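As you look at this complex, bear in mind that one protein chain is not there, while each of the others sits in place.
Chain IDs A, B and C follow the sequence of writing; residue 1 opens each chain.
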């Protein structure tokens, strides 16, 4: 069997010229993927021109189609987001909008194109908002066809108020480490299962 | 293989002396389950005395332990809720609290006791709030160990403002019917897959 | 002018036989109210039998009508909640349901009965979920007629994962202390303004 492919979409508001706590968190997931033989790639969405809208290709300078090719090739999609005012980032919201724009597209069996892929989310913030952002992102993915394995919301947030971010806080919160491990293993387990045994195209085609 | 078992928890605020739109919606899922050979049971939670708290058994008159036995025996758990002010019901919130109270419990492999079960949600309301309630409920289930198959949020809501409820509106919304079918088939497909091929206890045990 | 009256509804899942972090947080608000001459009362909802439903009085043993009398007499209503799985408690959800059950009731000018009252929220949790719970509760209050002053969401949560609760953590987070002060003063300022200058009954009556 070909190695499983995981795609991380980092929706930090900062382009890759700046360090991203969310990206470092993704690196901590990649440590497990490397051991498991899962190939992974991190894409910093703020480096791309992503047009507003809900078409698969908005034309002009829109670079979403490049990203979407990577999504189609991936077995595992992990959306990563920072938190602002307790919410996922605007780029995370836009990611769901753009994915949703292809929700009418089908695979060769007539199911939504996202079937047999697994979705997950990683979140970092100074404080508060991770579960709310996770619920929104995992729901969005599930609603358009991704499978959501158990325990695929891994996050770190600090105590209420301004304070350290993930890297500054030392990357060694036990709770977050366990969540990272479970996310890595469960996306691996379930993506493997779906590769061996795809969801039958019975009762779930779009037509 | 033994037939799959589905448990519907109806979190309507009304006891079973009164008709429930959410329950009728569940009946529409059961039509598919009957064809597929899935055994199903609907429990109206408002008929039980469910104590406040987050212990597995709150003692006294608490009847949650009875419900929890059914949860443990089920392959598929479907939480159904009405909408009040755009939110899932207080009984739905309490259902998540009580399930969460057993989230430290393990199966014989050391995974959370909810592993290898699939979760889903059905929602009815006069208007607005279904996706928000679905996101919250599916996230809660996923966070404690349930697998969330694609397209397992089936709902009906009417146009903005007071108006007809599900039964009065005729139970024949095409969008809701497709969502019901997909929910039934995908919970069936995935519960079957997990029965044949449980999630390996690697990287995801609680210890 | 008569002193302003503030009512705290504590939706902890524990009855008053047990200490509540949320209640201690309320006490920290009361310190300011005492200085400002605001009379306040804390009601532990878990001490009461509150029936499921959305009628003003559900009959039988329902003790909500007693609570509702206090709501009607209050100038300021503060709903306090703990966090479970990143959500407000089931009792907090029920509080909104029961308040909503009186949303068709009017004052003597024909506005919703909650007009000219101000709403606020206080939240404590081990970790994560405060802003999400605050958004839900403040929206619920605003939607049925309460005015929401600026900065009336005061909370404390700890770092991601299991850990200390508010009291154990020492009650001295600077961010939370400022939020408590602003909540106290702004509910006081705005409740006073509405007492002196009620919202004109123009364009906002229920009829």
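For this structure, a couple of remarks:
By our rule, a contact is a pair of C-beta atoms (placed from the backbone, for glycine too) under 8 Å apart; a residue touches a chain by one contact, two chains touch by 3 or more.
Computed from a predicted model, the values in this text were never measured in an experiment.
Across C:72, C:109, C:164 or C:181, the residue that sits in touch with the chain not pictured is C:181.
Of the listed residues C:53, C:145 or C:161, the one in contact with the hidden chain in the full complex is C:145.
Within the complete assembly, residues 85-87, 127-132, 135, 155-162, 169, 173-176 of subunit B touch the chain that is not shown. Remark: the residues of subunit C touching the chain excluded from display are 32, 112, 114-115, 131, 134-136, 138-139, 142-153, 181-182, 184-186, 188-190, 193, 197, 199-200, 202-204. Think of the hidden chain as still there; on subunit A it touches residues 13-14, 46, 52-54, 84-91, 93-94, 96-97, 100, 136, 139-140, 143-144.
Criterion: only the chains that are shown with their structure count from here on.
Chain-level centrality, scored on Cα centres against the all-protein Cα centre, points to B. Between subunit B and subunit C, the centres computed from C-alpha atoms are 30 Å apart. Inter-chain spacing, taken between the CA centroids of subunit A and subunit B, is 25 Å. Each chain gets a centre from the mean of its Cα atoms; for subunit A and subunit C, those two points are 36 Å apart.
Residue positions of subunit B with contacts to 2 or more other chains are 136, 139, 143-144.
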